[in-house]
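== chain A ==
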Amino acid sequence: MNTQVSLDLKVMLETQGLCKYWGGLKALDDISLQFFDKQLHGIVGPNGAGKSTLLNLLCGHYKPTRGSILHKEEAIEAIKPYAFARRGIGRSFQKTNIYPGATCLENCCVAVQRRMGGSFNILRSRYTQKVLDEIASEALEKVGLGARRDVVASQISYGEQRQLEIAMVLATSPEVLLLDEPMAGMGHEESQLIIELLKTLRREYCIVLVEHDMDAVFELSDQLTVMVDGQHLTTGSVDQVRDDPRVKEAYLGQGDEVF
Partner candidate 1 sequence: MTTSLFLVQLINGLQYGLLLFLIASGLTLVFGVMGILNLAHGSMYMVGAYLVWYFVEHTGSFGLSALISAVIALLIGILMERTLIRQLYRRNHLDQVLLTIGMIFVFNALQGLLWGNDPLGVAVPSALSSAIPVTDVLEYPVYRIFVALFCVGIAALMYFMINKTRLGMLIRAGESNREMVECLGIDIRKLYTIVFAIGVMLAAIAGVAAAPMSSIVPGMGEHILITCFVVVVIGGMGSIKGAFIAALLVGLVDTFASILVPQLSSMMIYILMAFILLIKPQGLFSS
Partner candidate 2 sequence: MLFNKRTERIFFWVFFPLALLMPLFLAENTFFVSKLTSIMIFALFVMSLDYLVGRCGLITLGHAMFYGLGGYLFWMIAPEYEAVNFWVYTFYICMIAAAVALIIGFLVLRTSGIYMIMITLAFAQMAFYFFSDSIEFGGTDGLFIYVKPETSIFGLSFFDLDNPTHFYYLCLLSLFNTLIFFRILIRSRFGRVVDAIHENPGRTTALGYNIFVFRLMSYVIASALGAYAGYLFTLQYGFVNPSMLAWTTSGSALVMSILGGMGSIYGAILGTFVYEGLHYVLEHLTEHWMLFMGALIIAMVMVFKNGIAGSMEKLLEKRT
Partner candidate 3 sequence: MFNSNKMRNALVAAMATLTLSSPVLANEQPIKVGMMLPFSGVYGALGDATRNGLKMALREQAAQLHGRKLEFIEIDTEARPERAPEIASSLLNNSEADFIIGPVHSGVAMGMLKVLRGKETVMIVPNAGAGPVTGPLCSPNVFRTSFSSWQPSYPMGKVALDKGYKKVVTMSWNYGMGKESLDAFEESFTAGGGEVVKKILVPFPKTEFQAYLSEIASINPDAVFVFFAGGGAVKFVKDYDALGLKGKIPLLGSGFLTEGTLEAQGPAAEGVMTTLHYADTLDNELNKAFRTSYKAEFGKASDIYAVQGYDTGLMIASAVNQLGGDISDQQALIKALGETTVKSPRGDFTFSAAHNPVQNIYLRTVENGENKVIEVAAPALADPARGCKL
């Protein structure tokens, strides 16, 4: 069910020799990857492999120790964290990261408003811009939260909060989606919802997915990267990776039961 990577695909995001050291600890060492437009790129690896670090670098949350990040062939590793989002690089977090005190709609509105402007208008009511509400509602509909738009975010279930987070990212109308374990801590049915969602999204965006649920990753990925101890192990199609003996070893060595 995996599509082969076609060579004429546009490179959206690229890392070149990306390193992140914490003192002596090499959280990420010399990672060079390419992420293509309208493709889903899965990243797997045992705990501490540096997956989240990679995402944090890609979204500008951390600054790399060395190496560069290219977005549409422009080096962006030196720009400010908020500028990543403005270039269309949106991310969701491993731990739910929403505005718990606001309604689901308001959560998405914050995201939409960035793009729509008017954030420095101190006089006009935030409730008067209909188009903003519409885009935000659309994002909610897309992730299946249409019915919950006026509920305060802290009141909805955990799974729904994860969905809301994806909706917020979508509402910024990104080109790149960096998703950090969107299915962590979810039940089977809820996970299924997210998988279905990602299936529809992966032909619209460049998606980088870090996920522990191997079945889901195998099902969704166009390309798959395995990382171990901050190092790049292999990248390829799902089948290529699945048959790679080094991958098995890496996981077995960790004692994780994966396959």
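Definition applied: contacts are C-beta pairs under 8 Å (C-beta built on N, C-alpha and C of every residue); 3 or more make two chains touch, one makes a residue touch a chain; residues count from 1.
A quick word on the picks: all candidates are chains of the complex that A comes from, given by their letters.
Keep in mind it's a predicted model, so treat the numbers as computed, not measured.
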item: In-complex contact partner of chain A, selected from candidates 1, 2 or 3; value: 2
item: Complex contact set, residues of chain A against candidate 2; value: 59, 61, 80-86, 90-91, 93, 97-102, 106, 109-111, 113-115, 118-127, 129, 168, 172
